[in-house]
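Heads up, the thing below is written out as structure tokens.
One protein chain omitted, others in place.
This part shows subunit A:
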């Protein structure tokens, strides 16, 4: 085990070699104490792609030790911001060079269309790395006037240290870059646990870490089950910080483990049940396009998916008709198909979960005006589904489905829309469409979400922070740096002598 495998991509004729060992200290190695493996499945065909080594709790120990050693010797405060910048830029260049190959591997394991993986997932990731490369030599603290005669005080923004990073399967490469870039820019070292469903691109990216010239131990990659590797990182006594993106349920466990172990810093990007509001003055055609993007992009497997749609009663019938037509236009098929606008959902487990919500929706009295039926044949394909007459207490209105299933309800006043939108335990994203500028301002101020989109949806930018209300921390933008730095205040006496006794 731990030998690279060669994967044939039938659709493009490309052969990709993928390392299958654990990436520790710039080497791919077998597990130190376990024979377990993880099978990677192609969700479009349900076939096994290959197997990779499954990291154990002891492997996490080894990786953390490697990260700690690098932090103390070749990384951390031992490397200049300029050098960190240089290496991150080099990594970005390499990913850009290999974009097509990485995109095909991403599609094979995750299902998303190749051109979206390449131009968006990977394009954004390259830009993210470059953005944080630009910050690496700009980590500044404050010098603070206390008393000019006696002392000076200043702050240092030191790297936090060894960071455990646990990423999900919906945007494997993109989530990898969001985590790795700010951590490395600040001088932290990383133990990355990619999702056990989609570990392949994280392993392939590890090869580029070597090629870019990062010292051994700075980035380590340990594919592992969440309950094994994720749990081990969260409770590890020598991990200074854990960053997690995934479900709220798991997020709670991570925070609990951190509290019970060494009070490590925790940042969490969790789920959402984001409201999407269409007011009567909206450009209906555009609003329908953005609504489609909001729930169908990435086949609805997006934490900010606009999964609850609220339409003003005066335009309801008209809008729903437009929406249904738009949704029908999206081609949901194998990601290697040039025409694909969305692929299969990532796994059998997700597929079953989504359909159980669909069945539940029907049973609770919602009406499916589009989709809601299983397709024959192989592959975890879920067709765009629109439920109308959804009541706020239905499960499809309260729970995160993480699929292309939209729950629609009507409203008449702006106040009602806001109340309905905010009636959720989540607070990640929200969107509204209106041509009334004051309404846009009022409603965007009132919506309780970490990101509010006005007359668009879903589009993020690397320099704009992202995160949720009722969640911890922010990613992207300059804000992400705060999650990877530890502030030390230095008080330097140069003029005061202390009298004793007091």
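In the analysis below, a residue touches a chain if its C-beta (ideal position, glycine included) is under 8 Å from a C-beta of that chain, and two chains touch if they have at least 3 such contacts; residues count from 1.
The rule is simple: contacts and distances are computed from a predicted model.
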Name per UniProt, for the chain absent here [options: "Histidine-containing phosphotransfer protein", "Cell cycle control protein", "Aryl-aldehyde dehydrogenase" or "Protein YIPF3"]: "Aryl-aldehyde dehydrogenase"
Residue of A:101, A:137, A:158 or A:482 in touch with the missing chain, whole complex considered: A:137
Selected residue (touches chain absent from view) among A:39, A:425 or A:463: A:463
Where the missing chain touches subunit A, by residue: 81-82, 85-86, 89, 127, 130-131, 133-138, 140, 148, 152, 438, 441-442, 445, 462-463, 478, 492, 494-495
